[in-house]
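For this depiction, one protein chain was excluded, whereas all remaining protein chains were kept in their positions.
Naming follows writing order (A, B and C), and every chain is counted from residue 1.
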Amino acid sequence: MTAITDDLVLPPRRFSLWTAIRRNPTIAFGGVLLLALIAVAVVGPSFVGDPFKLSPVNRLRPPSERWWFGTDQFGRDVFTRTVYGARVSLFVGLSVAAFSSLLGLALGLLCGYFRRVDAIVMRVMDGLMAIPSILLAIALITLTRPGLGIVIVAIVIPEVPRIVRVVRAVVLSIRSQPYIESAIAGGTKNAKLLLRHVLPNALAPLIVQSTYVCASAMLIEAGLSFLGAGVPPEVPSWGNIIAQGRTFFQIAPWTILIPGTFLAITVLAVNLLGDGLRDRLDPRLARRL
Amino acid sequence: MTAYIVRRLFATLPVMAVVAIFVFFLIRFAPGDPAAIIAGEDATAEAIAQVRAKLGLDRPFMEQFVIWILQMMQGDLGVSIFSNLPVSRLIVQRLEPTVALTLSTLFVAVALAIPIGVLAAWKARKLVDRLVMGFAVLGFAMPVFVLAYILIYFFAVQWQLLPVQGYRPIAEGLWPFVESLILPSVALGVTYMALIARITRASMLEVLAQDYIRTANAKGLATDRVLLLHALKNAAVPIVTVIGIGIALLISGVVITETVFNIPGLGRLTVDAVLKRDYPVVQGLILVFAAAKVLVNLIIDISYAFLDPRIRY
Amino acid sequence: MLKRIFAAALALAIPFTPVQAQEKVLKAVMHADVRVIDPMWTTQTIANIHGMLVYDTLFGNDAQMKPQPQMVGKYDISPDKLTYTFTLRDGLKFGDGTPVTTKDVIASLKRWGRKDGVGIRLMSFVDKLEAVDDKTFRMVLTKPYGMVLESLGKTNSSVAVIMREKEAMTDPQQQVKESIGSGPFNFAKDQWVPGSKAVYVKNPHYVPRPGNEPPSSFAGTKFAGVDRIELQWISDPQTAMSALINGEIDFFEAPSIDFLPILEKAKGVKLMKTGTLDSTHGMIRLNHLHPPFDNPKARQAMYHLINQEDFLRAIVGNPAYYRVCHGLITCGSPLANDGGSAMLKDYNPKKALQLLKEAGYKGEPITILQATDHVTITPATQVLIQAMREAGINVDAQAMDWGSVVSRRAKKDPPAQGGWNIFVTTTGGVGSANPVLHTWIGAACGKGLFGWPCDAKIEELRNAFAFAQSDEERKKIATELQTRAIEQVVYIPFGQWTVPLAYRADRIEGIVPNTGLAVLWNIKKK
Partner (left out) sequence: MNAAAGNILEVRDLQTQFNTLDGVVRAVDGVSFDLTRGETLGIVGESGCGKSVTALSILRLIPPETGRITAGSIRFEGEELTTLGEEAMKRLRGHRISMIFQEPMTSLNPVLTVGTQIAENVVRHLDVSWRAARERAREMLDLVRIADARRRLDEYPHQLSGGMRQRVMIAMALSCDPQVLIADEPTTALDVTIQAQILQLMLELKEKTGTAIVLITHDLGVVAETTERVVVMYAGRKVEEAPVEALFAEPLHPYTRGLMRAIPRLDIEADAAGRRPRLQEIPGLVPRLTQPIVGCAFAPRCGFATERCRTAPPPLVDAGSGHTVACWEVDRVRASAL
């Protein structure tokens, strides 16, 4: 992802990291933070212990040298679980962003091309958008047994309409350009033509939108877990750590505050990255929000 | 105008139809046999079949659908599997807390966020602005439930200033009512405030760079008139749009906030129903929430006309 | 400007300020939410608490577990112990004002006798249940069954409450729609918000036992001490605790043990221990219908996975409130014994897998119903899953809320088709103290409780117990029964614990330390 953004962001002159950072402090800050968290998620688990290791004797111990982030009500090490939690949260966030972007792109293109498809798909999208996302997600999760995959699907579905709208708007605006209209009227292979013009134009808003989707997906996942409708309770996701710790908040606040802070920082990093990219890639959008 | 409103009302029908179809299929694709759940812990096969017949689940698909739509139109949302009470009754008795919480959050958030956003735009790049933006970015990343527990810990547990939990209907007195809503509203409202403050600032910044603001300043108008009338009214359309989008966010947040603060509203009903696989209730709630959201969108659309004379119908 | 707004707000507030101060309201948070209002239909404890507020029973068991007459004024047992003649107290009325007659009683007992395990058993010895007149009825037995009064007075599992004939005619497999009884309180159904609160108002037609007998558990004179009881549901025990400390509620039935130190320090709050019998027992239930646990060897293998201390520490933490109990009959109760307990003491996970394999287990997934929202069952299940995984057993943990566990555990289908292999639950120490009332120890095959253990010997022993004539004989049968039940693995116990209840001593008084159920009659507001 970083490779793509670099291509888009940087002016075609000689690359200077320092200039790039100075010009886009939010992208740099958000990006570095996110990379650090991804690094934790990827390699972290191999350096820490077993997140499932129970130790009932050591329940609800406060943070100390032995348990950096304390222990939870089963005596599990909160630090270890938090590190594993990064993996779950980021995995959910990134996969939701990826899947909803792809699905949204495909549907958006279809809608832009075919008027009949457009009418149907957009009605369905309107309907989906009318249902609050967390509600839609928990309703979908109830349809089947909870699991990471289901959670991702359940978050993707409410996010797709947002992406479809963005892509469709780009397609329609390009479609109405006189040269495209005349080309279509002339019977050229409109699909190819359109795609060549649509993709580059849709990419910027798509990337920006998908960062927001990523951030919101992580929050929704945590919310779902908190409500008991998320990933299975034994999976050490931040939402689960918080959900299980909430009963002990007054005597063991670390079980909520630490994963909560991590979640907030991760969402913050992704949001900053999104804000920066938006300012950079899509000034029109930037002025709007 | 009336014609426009009527037209827009009709335009909501397909949306609600999509929601209704979705909701109908929800129960049909649900795992486990709802009839078995209804029939009870150790029901016989005949008992289950009986319940199934009573629910009409043994009829052809299309017939079920038609019956269901007809019932819905009469306001009959079915009967809860667990409490054996009509879904519409469950929803109605839970309506007040949710509406109170949503509206109080909405008003407080809007009343605080817009001035904050205006202030930030006015003092762009100054300390105030940086603080506001910092708050906005943080507020946006803060999970509602974490914030809620922090608030409870300090305001209710440590300092015992406000109730820990619960909802007091307005009939029990204004202060108990307000008191019970302060912490939930704040917890729920922070993200929302962040969102509105951000858009207000951005929108105001754009407007403040416009020629007509220079004109207003050239007239020597007082700063508040320039900011709050000349600039804010122009900045209003995106702000109102985001307020509308944010209401969806609020509804999602309500589900969590009500759980944390033990408020007997629709949000808690939703969570309970979902966790108990009480499908008729889930169905009814999705319909109600979707209808609320569609209604909000409608109101937002109509409000554009009042905010911007250039928008015509 | 601000001042003006403030003044306006105040002016608005004045007409609203409390007007209902005269009404005495008891606000209580119980361990669960009242969702089912039929204490016969369900075995949920909370439904029994509801039931005991609204309904009355013929007999009430006292703190020593001896049945004492409650609705019954006088009764007579024939010398051959086959004919029981009961006469209702004078003037008993239901909440709607209609008198209680033997028609209502007989219909209620019949319904209960078709639903409750103990009731079914009792009815199997009943030859005739007939009204003598409106107030007197007769129960004629085929055999001298020794547990008649205990059964009628028991308050665990399904309770033999007396409802109006109209409701008592409801199919026992269906819930009653109205909850109208002759107990001290009326259920205000119109104010019931499932998932949030249940409201009870003083029953004006209630007739307490005369003579002001000192209350002892479910026996003695009971009365409505307040005008209104609100059972609020706060699912998070921490929130409920804070609400109690903050004075938002008066009574909290099930504080979390972790919070007891906070509660002990809180101003105005007192804790009350409710007696040794009033304990909770943890049990792991295996499904005897499906592999691998259709094989007793596989079931016994599971014993080696269970270290009770692990469970108890995870659930309870503070050893002051828990007790390891290597038996199925409540430790500390008169019938407690060590029959078969050696099998429960051999903690050895390696051996467990070894034995499982010997029993034919080949690593198939074992489906565990994992409750996610239960104060004690959730951590207990977690510990179990962990223990099984560490031993190398393939666990398929199905996470769901407790309510879903309750409905799913009733399914006899194979695990792959929506059934299950293991679930964890708890039971009360009162019931478990008596082999007949202790339904989980039964092995009545398909008719028994979920897990469906099937063993004729166990049932025979339970039968024999019911007919035992002396305490010595009872003890002997209990030991034999426990030994056999442990061999058959009707369930795996993981200890027992007692959580004190917490209340605002500065606001309420008169709590009757009930065993088994926290019942709120006789409580007065200060």
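In this text, a contact is a pair of C-beta atoms (placed from the backbone, for glycine too) under 8 Å apart; a residue touches a chain by one contact, two chains touch by 3 or more.
It should be emphasised that the depicted structure is a prediction, and the values quoted were computed from it without experimental measurement.
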Omitted chain's touching partners, listed by label: B
Chain not shown: contacting residue from B:Q50, B:Q64, B:N84 or B:Q210: B:Q210
Residue of B:L9, B:V66, B:L103 or B:L229 in touch with the missing chain, whole complex considered: B:L229
Chain not shown, touching residues in chain B: 124-125, 210-212, 214-222, 225, 229-230, 233-234, 236, 307-310
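One rule holds for everything that comes next: only the chains that are shown with their structure count from here on.
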Centrality ranking, top chain (CA atoms only): B
For chain A paired with chain B, centre-to-centre distance based on mean C-alpha positions, whole Å: 22
Mean-CA-position distance for chain C and chain A (Å): 46
Centroid distance [mean C-alpha coordinates] between chain C and chain B, Å: 39
Chain B: positions in contact with at least two other chains: 31, 152, 157, 259-260, 275, 277
Shared interface positions of chain A, touching two or more other chains: 145, 228, 246, 249-250
Of all residues in chain A, those that touch chain C in their complex: 52, 54, 56-57, 59-60, 73-75, 145-146, 228, 232-234, 246-251
Of all residues in chain C, those that touch chain B in their complex: 9, 12-13, 16-18, 35-36, 41-43, 173-175, 177, 192-197, 232, 234-236, 239-240, 242-243, 245-246, 248, 373, 400-401, 403-404, 406-408, 410-411, 418, 450
Chain A-facing residues of chain B, complex: 14-19, 21-22, 26, 29-31, 137-138, 140-146, 149-150, 152-153, 157, 198-199, 202-203, 206, 238, 242, 248, 251-252, 255-256, 259-260, 270-271, 274-275, 277, 282, 285-286, 289-290, 293-294
